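Omission of a single protein chain aside, the complex is shown with its protein chains in their original locations.
Let's turn to chain A:
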Amino acid sequence: MFLALKELRHSRTRFLMIAIIFVLISWLVFILSGLGNGLSTLAASTFKTMRADYVVFEQGSKASMSKSLLSNDLSAKLAEMPNVSAVSPMGTIMASAIKGSSKLNEDKVDIAIIGINPGSFLEPAIIEGTGLTSDQMTKVIVNETMKDEGFKLGDTFQLDGSTESLTIVGFVKNQTYNHVAAVFTPIEEWRKLAFAAPGSDKGVMDPVNAIMLQGKDIDRNTINEQLSGTDTVTRAAAVQGMPGYKEENGTIMMMLVFLLAISAFIIGVFFYVFTMQKSNQFGIMKAIGAKNGFLGKAVVSQVFVLSLSSIIVGILLTYGTAAIMPQSMPFMLDTKLVFTYSIVLLVISLLSSLVSVRTISKIDPLKALGRVE
């Protein structure tokens, strides 16, 4: 630490330049991670926050709601399977809500209609208004982001391409599906909307898209074997099965991995070149008795101090950016994620400094004598 700090203080400009680059990199890493987190929340928060552990799909549906069609008759059989503590069906369709009878562009809002059994474990907690009721099928609860679009408690809106209209009786939070606000309806209402065209239910009795299960350590194979035509997956797998979810996350992930690799090289190369420049100095110190460990520690602690302070500045800048970002941006910082990426960045820069440590251990103290005969 002694040498490291003395040198940092003495060659401020040099270290400041590399610190600025590292701050920018970590800033970008945190922003990307926030965007990735925001996007995946937007894509699937309804699924992610759902109190279900497993999802039963139709066989061959690739764990995707839109490709799956099951009969609710299965619910009774599923409830008897070992370790299953609760069962509830669910259905989704995409739709558009029209404010009143407006013809303006901004008065059409994309929504995802999610049909559930009122009062089941799938119904999210209400933050305003009341919950769903079985006898009033057109009374719905919606995500609070619809308030930003101008919808209020008690508003009735028309569905595009349908004669049905729905009335908002309650608001919930963090419920988005396929990047749009979720609208929860009783499952009978959902059936009416989803299978408006005759024959679109393929003749399935009481059709639903999937059946959610609660329960620890449910044996998926047993269910697959006993109930033919079904495919049971974990909730995490169902999130992955959402259209575009993997692709979206994959893109962000790829950028993050590239950034981390770039930061490793920048830090590694900077300190390597720096070490080469100072090889004479290191030779002198070795000649007067410094061991490789002493000099190696100096470089590693220098990298540590530089990376840690750059990361901290990067985090501050990220939270600053988050504060001024428009609400509509799908940006969501997760403290756990920020912490994880900080550690990853720190470890990567420390590992890349080991190249310099190796270089130091190879420097010959004879260099100090200025000439080797």
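Everything below uses one rule, namely that a contact is a pair of C-beta atoms (placed from the backbone, for glycine too) under 8 Å apart; a residue touches a chain by one contact, two chains touch by 3 or more; residues count from 1.
Operating definition for what follows: contacts and distances are computed from a predicted model.
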| item | value |
| --- | --- |
| Among "Menaquinol:cytochrome c reductase cytochrome b subunit", "Protocatechuate 3,4-dioxygenase subunit beta", "Chemotaxis protein CheA" or "Putative hemin import ATP-binding protein HrtA", the UniProt name of the subunit that does not appear here | "Putative hemin import ATP-binding protein HrtA" |
| Residue among A:290, A:313, A:337 or A:355 touching the omitted chain | A:290 |
| Full-complex contact with the absent chain, from A:129, A:243 or A:365 | A:365 |
| Hidden partner interface residues of chain A, rising order | 2-3, 6-7, 9-11, 281, 284-291, 294, 365-366, 368-373 |
